[in-house]
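Just one protein chain is left out here, and the rest sit where they should.
For chain A:
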Amino acid sequence: MEFASEKKREILSSIARNDGHGEHSPYFDGWKAYDRNPFHPTQNPDGVIQLGLAENQLSFDLIEEWIKNNPTASICTPAGVGKFKDVANFQDYHGLTKFRQAVAKFMGRVRRGKATFDPNRVVMSGGATGASETLIFCLADPGDAFLVPSPYYPAFDRDIRWRTGVRLIPVPCNSSNNFQVTLAQMESAYTKAIEANINVKGVILTNPSNPLGTTLSKETLTSLLSFTFKKNLHMVCDEIYSATVFNSPAFTSISEVMQETECNPDLVHIIYSLSKDLGLPGFRVGIIYSYNDQVVNCARKMSSFGLVSSQSQHLLASMLSDEVFVEKFLEESSRRLAKRHSRFVEGLKHEGIHCLEGNAGLFFWMDLHHLLKEPTHDAEMELWRVIIKDVKLNVSPGSSFHCMEPGFFRVCFANMDDHTVEVALKRIKELVSKGNGSGDAKKHGRKRNLSLNFTSRKCDESLMSPHQRMSPHSPVPQSPLVRART
């Protein structure tokens, strides 16, 4: 049986056989634990709470209301079906003109008018996942490398590297300066790479940062842009959380900094998506925006591998062109994110748990290093298994983000209702109080090396099975479309 299985595997490509997909990471294992035992307030109150999925589910009502009021935007309503034929037939990889125009306008609005975007540079792709991969296919060859500040989004290991053969070189950041990447760190990583004969093609920044939930300062962006210009490197900025900034400092985009700093526009590229800002990950709207004409042309051809459904383009073109709606949505979404973030972070603070001060994103960076048996990644994983299995919270361990310092966890806060937040906080309170030696220790907030007395079971091997078919993008089981039978 095992031999037959191996035979089946041998006839595949090396990409299919290797682990470059990165799905054995604890980042995804936690999701699998959730999928098997999902929390529900009434049907499964002891289930695992999903705190590992960075989705923006706080403002759906605004979008639903808009859809109800704009039936022509949907081709499935009596009011909109007249457009069905044209939309269904439309497969031009330039995308609907009004869609590109609406996206360009929206991107400008998110940047408070400090930068304007040319619709002819807007290139579609299959979500930010598709956008990241496609852009790298355009910029680099197998063996080339990109520098990326860590901690960084785990799926970059798959998106940037897997099928492209390109390498990622982490630029480790640490808590001493709130994990802000510095020019010195970047230069040092670059020099080491060059000395090791690695062909560095560029830098990838995520701004606002995932997992930190912070924005990069204008000064940092300026210095990094100058650095890439001097070294003739690409500057790739993943700005998919740009409209989730809910507190100061305000968001500064690379598109603004470019206007004030000497640079080569041919080297500057933005990855965007509507999945986080609008909370529509299912619609798979990824955007590559490049200031390099050749990259735009090449990426557009490659977009054939992941075009946005014309049905979704049509709906979103209409929605994003509605300036009144966009204004209201951005403001209200920010307000709700701020409120939710505050509730969660304050609740944790009350338990002596501190988080990195964040102003953006759908998550915060939680510091649990004082709960580790010892300051090691093994201890972090042990604590993580306890949190998943016993406390039943799916949080993401810092090591899965390539964080050098053990003890940090990413906690998502925008993908649940208020009640679930309270349940999660209650469980964390229980976790902390069980780990506490004494109430005094908690009161004074001293760091301590605790020996946690939980059962710390080995991670269920079946969670790591390569045959797991769950998509990392959705905790929802198979698409209803799959159930169609011949």
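To be clear about the criterion, a residue touches a chain if its C-beta (ideal position, glycine included) is under 8 Å from a C-beta of that chain, and two chains touch if they have at least 3 such contacts; residues count from 1.
The working rule: contacts and distances are computed from a predicted model.
Student: Assuming one chain is omitted from the figure, identify its UniProt name from "THO complex subunit 7 homolog", "Centromere protein O", "Signal peptidase complex subunit 1" or "1-aminocyclopropane-1-carboxylate synthase".
Tutor: "1-aminocyclopropane-1-carboxylate synthase"
Student: Of A:15, A:79, A:194 or A:250, which residue touches the hidden chain?
Tutor: Of the listed residues, the one touching the omitted chain is A:15.
Student: Which of A:47, A:119 or A:306 sits in contact with the chain that's absent?
Tutor: Counting the whole complex, the residue in contact with the absent chain is A:306.
Student: Pick out which of A:284, A:369, A:385 or A:410 touches the chain that's been left out of the picture.
Tutor: A:284
Student: Which is it among A:43, A:89 or A:176 that touches the chain not included here?
Tutor: Final answer for the missing-chain contact: A:89.
Student: For review purposes, identify every residue of chain A that touches the missing chain, sorted by number.
Tutor: Missing-chain contacts on chain A: residues 5, 7-9, 11-16, 21, 23, 76, 84-85, 87-91, 126-127, 129-130, 133, 137-141, 144, 158-159, 163, 232, 234, 266-267, 282-284, 292, 294-295, 298, 301-302, 304-312, 315, 466-469, 471-473, 478-486.
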